[in-house]
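Every protein chain of the complex appears in place save one, which is left out.
So that you can tell them apart, the chains are marked A and B in the order they are listed, and the count of residues begins at 1 in each.
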Amino acid sequence: MNKRTFLIPSLLVAGFAPPVSVAAAEETASSISADALATGELDRGAVLFRQDRPVLLAGHSSHRSHSSHSSHRSSSSSGGYYPPAPVYSPPPLPAPAPSPPVQRARPRTFGQPLNLLGGEGDAFTEVVRQVQRGLKAFGYFEGQVTGTLGADTKAALTRLQTDYDLKVTGTITPEVLAALRISP
Amino acid sequence: MGEFTSNASGRFYLKPRNSTEADQEFLVANGFAIASDDRLAWHSHHARVLARLAKPEKLDYLILVPTLRCNLACSYCQVSRAPLRASGFDWNEKTTSAIEEMLDGLATNAIKIEFQGGEPTLRLDLVKRIIDRCDRFAERSFVICTNLSEVGPELLDLLERADVSVSTSLDGSSLVHSAQRTRSTAMTDQFLRNLREIIARFGPGKVSALPTINQSSPPPVDELIDAFADFGFESIHLRPVNFQGFARKRHPSSAEDHRAWWAYHEEFVHRLIARNHEDRSRVLEESYFSLCLRRMFRLGIDRHVDLRNPNPLGTDYLVIDYDGQLYPTDEARMLARSGIVDLSIGTVVDGLDVEKLAVLNAYSTTIGDPACDACPYQPYCGRDLVDDLSRYGRIDLPQHETFFCQKHLYMFDLAVHLIYSHDPAVRYSLARWLGLAGEYLPPQVVLA
Partner (left out) sequence: MINLVLAARADAEARYVVRLNDRQSNDFGANDALLVDERPDRKIYSSAFGLLEIRVADESCFDRDVVSVDPQRGLVERLVRSSSPHNTFLATERCDQLCVMCSQPPKKTHVDRWAEFEMAARLALPDALLGISGGEPTLFRRELFALIEAVQADRPDLSWHILSNGQHFCEDDISQLSSEAFLRVTWGIPIYAAAAPLHDEIVGKEGAYRQLREGLDVLLRSGAHVELRTVILSSNLDHLPALAHHAGLHLGFCDQWSIMQLEAAGFAKNRFADLFVPTAGRFAPIGEAIDAAELYGLPVALFNFPRCHIPKNYRGHAVASISDWKRKFASACAECHERSACGGFFEWHPAKAMGAVPL
């Protein structure tokens, strides 16, 4: 190819400026657009208006519609890239953030935790009872199996956690349940 | 009344001689003027101007020519073909592997590849190799540009893939198509049978077709539209034959040269408008006009490499010829092949010629061109260095003397006339071409 001769022997003849270094050419190009486009008002030029962030609205990320995202040209596959005009379907659109509900619950009572759940089959109390039995069996608890988490039960939990090298919280943690073999 | 003028983002306005407060309110409300303390309006205006600039980055669009050989010899195809049985006009193994390696290295998740020729279906084995190599891309689109004179089971198999489609030429009626392309009624019939078969099997969405029009004797408008509409094609790109070789027209063409063509195009668009209005079951469009129209209202319509600004070469798309040479555009490949100017920008084996690209790209913008800077259509327009070279052998003609400029002046003028038309048929088609949900283009729009 290079040995062929061309009617226009060089780009210079065609009106292009003589070759310059790549860096200089880039600099020229960028200074043109900077001069022409960023006025003194814009202290940070194009960086100010970057649109390259993902658009994130509830539930979906969507791109700006209408702009086509793949390249095209006219001389081939002309029908391929515009969606045929009438069938514009917007991108999956997000839901707005809901205004959150704050359902004001029952009258407030301070002090001891309320047993709002009540009723039979008090599962909470049953788990505490199981733990108390377990602590007894492991030799950490000598009180009554009440189903209530009193100071003595908490102290027993703390001792167990310390001895077994568990995280010391004084509460019924998954680790405690596993150690006492009460795990689900 | 006053004088027409436009601001930096290309909004038009009539500058009133004695402006009243109401005039000023109107100007401010429509974005022609900005109150001096309105920072939001200032900054959003600047953001718009910046957003008008194309920012091509990653290479994600390739035009590949696996073979230059072709089984047709179309009247206007002078240089981009080689005889069917010639040798040395296909990719060799070195070139093919270099392309595969190049694909592996692309920093994109989406790839579009167009197989050109020659007739690429002569080397479906190479086409398949490339397609297989693209499995890693999340989004893929392959277009095989074929004359559909022969459709074998291999091609049909390939078309089963959702990401593969074909693009073909349909020059109008059977008669015109025979005269310009196949030179035989039998071959034209075979082409039409193949086209019908593919559409019947895969639907009209699988195929895009475009006509090549002989500017000196274009077919009757309705005949051409029918030829497309009958196949279910709704998008038609009216494309005149671009005779390569500026030697034919050493002198800058005057406007008269193309006036008949613009008139034909305008008649075509008006017929589309009338037909769309009469038959609401489908919407026909002239796709390049639609592109111009969209660019007038919207930002970011800049992946169409024929119309954008700046339009840097060798950045986001690239042509790889049968011999591994790289070209910035398909037209650049033709210019090189016809011995006019060497616009090759490297080879797929050795890489891009960065210095040559830098020289070319220093001129790939309308910004700073005195004619363009004074033109109200500048924000929507673009630059095509290769077209200038092909027609005039130079890129430094005053822009308004070039075909590119005159074509787009015509296009945007037509668009402005239509945008401000009160004819419901016009406003109906414009709304469709712009993808609006409403029946008609809203009244009294402002060009922003």
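By our rule, a residue touches a chain if its C-beta (ideal position, glycine included) is under 8 Å from a C-beta of that chain, and two chains touch if they have at least 3 such contacts.
It should be emphasised that the depicted structure is a prediction, and the values quoted were computed from it without experimental measurement.
J.: Please identify which residue in B:73, B:86 or B:446 touches the non-displayed chain.
T.: Within the whole complex, the residue contacting the unshown chain is B:446.
J.: For chain B, which residues lie in contact with the unshown chain of the complex?
T.: That gives, for chain B, the contact residues 29-31, 38-41, 43-44, 47-48, 51, 297-300, 431, 434-439, 441-442, 445-446, 448.
J.: Extract the touching residues of chain A with respect to the undisplayed chain.
T.: The missing chain touches chain A at positions 47-51, 53-59, 61-62, 64-67, 88-91, 93-103, 105-106, 108, 110, 113-117, 119, 121, 123-124, 126-128, 149, 167, 169, 171-174, 176-177, 182-184.
In this section, only the chains that are shown with their structure count from here on.
J.: Could you grab the centroid distance between chain A and chain B? Build each centroid from C-alpha atoms only and quote it in angstrom.
T.: 40
J.: If we count contacts the way the header does, which residues on chain A are in touch with chain B in the complex?
T.: Listed in rising order, the residues of chain A that touch chain B are 1-2, 4-8, 11, 14-17, 19-22, 25-26, 28-29, 32-33, 36-39, 41-42, 45-46, 48-49, 51, 64, 66-86, 88.
J.: For the complex, give me every residue of chain B touching chain A.
T.: Of all residues in chain B, those touching chain A are 42-43, 46-47, 49-51, 53, 56, 60-61, 63, 110, 112, 114, 116, 139, 141, 143, 145, 165, 167, 207-210, 233-237, 239, 246-247, 282-283, 285, 287-288, 290-291, 294, 298-307, 310, 316-317, 323, 325, 329-331, 336, 339-342, 344, 354-356, 358-363, 365, 367-368, 389, 393-396, 432-437.
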